[in-house]
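Dropping a structure here in structure tokens format, bear with me for questions.
Missing here: one protein chain of the complex. Every other protein chain is in place.
After this line comes chain A, so read on.
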Amino acid sequence: MAAPMLRWVGRGRRWTFARVDGGSCHRREAPTGSTSNRIRGRSSVAQQPLYTTQKPRKGEHKWAAVVGLEIHAQISSNSKLFSGSQVRFSAPPNSLVSFFDASLPGTLPVLNRRCVEAAVMTGLALNCHINKKSLFDRKHYFYADLPAGYQITQQRLPIAVNGSLTYGVCAGKKQSQVIPKTVRIKQIQLEQDSGKSLHDDLRSQTLIDLNRAGVGLLEVVLEPDLSCGEEAATAVRELQLILQALGTSQANMAEGQLRVDANISVHHPGEPLGVRTEVKNLNSIRFLAKAIDYEIQRQINELENGGEILNETRSFHYQLGCTMSMRDKEGKQDYRFMPEPNLPPLVLYDATSLPAGADPQQVINIDQIRETLPELPSVTRERLVQQYGMLLEHSFTLLNEVGLLEFFQNVMKETRAEPKKVTSWVLNTFLGYLKQQNLAVSESPVTPSALAELLDMLDSRTISSAAAKQVFEELWKREGKTPGQIVSEKQLELMEDRGALEQLCHSMMEAHPQVVMDLKKGNPRAINKLIGLVRKATQSRADPAMIKEILEKKLSS
């Protein structure tokens, strides 16, 4: 008989092993009768979340996918949820760890006020009901990066429930229409983050850094109202924008401040839901959409081929673009939840229930927090539409690109050009150049002032719009010249002399009698050729509208 042995039982992030006899997953029968093996590529338009097989026959079964998300957002605070050690992204290993974080005996959790406020703000922004009383629980599992052997979370009674998140999906031709959709929020809870483990396969060991252990997390649980990767990605993006606008989380997925796990299953509409799998290791919005769509397709393929879906955890491998099983042979884990005995219930107040004479530091007033909520993205978009007369989809683009809204507003401040012109230049020309060279707004060679100056010149008809594009291209070269300098250097000013222009038109018409003949015969598009020729001759310094007017006058005479 061996002495008591402790065995490390492992898992991937947030998934644990344990063998529970007779796992509780319900198995789904493979559909009979369907012999088609090829699955057509999925449609990414959100209006059509149904997936069909390649040769749809009359009465052919369609598939519907159901996606539920669990999102963990790291709270933006100075110190951790239950201890006074610092929250910082990179620091020497184990330097931001207090005795409590290392779970040394005799230490107790002390709740951080800022984290509670962050949870309430987020709950209010997502239309949740804030529970005036919420409770903390312990969720037990063993892993080296969880020193206490349990995570303090809020399983029984979380701080916020029953909310909604509205997001806009691009649809229609050219993806220019925005269709609002809503996903319900089941709950928002406060919980601790775990430390980081670095696996050293070579030496068969794991290195543990507890800097992240104990950092406050907001877990946002979405109801399974989503049906494809694009919807999920858009919803998560919107949540990111909301969290960033509130300041409750920086929500940077690359830095691990926002982590998403997806629960995915497929079924035929009208039939019960299928077995779901959990997909982890999604660390960008793009991969989130890819992984979900891959998994949906994989499940459809599997079921169509007579296989079955296991209730397991899968990891997304972005290099291969597929999900792979994490070999969870053990079935579901029993976390043995119990109330956290060291923390009384968390009680929140509102204006009516606030006890008189209470220490303001020790009470949280929901109504006061509601009043100080900053402007949410949806409100910002509305305001942009009202204030600048832009289309709703433009406002989405402005907010979706980091720093673009600020850039736009800075240009607006300095220019007297029309908002519509500015919008068009920022969203088409400016953004186009950025995307082409894969640059962020912060890396742009063109400053808001430069663009403002350029648009002023365009507005005052100092240059033509073709010339303006030329100037913009020059500005992009980062040679430090202002638009004014470029214009004078390249002599791009609009031709003022109408007489000279008329002469030029005349000579052009003489030089190309064939085109004139075409025109007189009644081919109206031939005039464009003439305009083009004149423009070239003026080196784009003439206003095309004026050229056209002169030519037409000449032709009719």
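We take it that a contact is a pair of C-beta atoms (placed from the backbone, for glycine too) under 8 Å apart; a residue touches a chain by one contact, two chains touch by 3 or more; residues count from 1.
Here, contacts and distances are computed from a predicted model.
You can't see one chain of this complex, but its UniProt record names it "Glutamyl-tRNA(Gln) amidotransferase subunit C, mitochondrial", from the set "Glutamyl-tRNA(Gln) amidotransferase subunit C, mitochondrial", "Origin recognition complex subunit 2", "Protein YIPF" or "Cell cycle checkpoint control protein RAD9A".
Screening A:N127, A:Q177, A:S197 or A:S424 for touch with the missing chain picks out A:S197.
Only one of A:Q86, A:N365, A:N410 or A:T482 touches the absent chain when the whole complex is considered: A:Q86. Within the whole complex, the absent chain has one touching residue among A:R336, A:R478 or A:K520, and that is A:R336.
Residue positions on chain A in contact with the hidden chain: 1-13, 17-21, 24, 77-79, 83-86, 92-100, 102, 104, 110-116, 135, 137, 140, 142-145, 155-156, 196-201, 204-210, 281, 315, 326-327, 330, 332, 334-347, 361-362, 364, in rising order.
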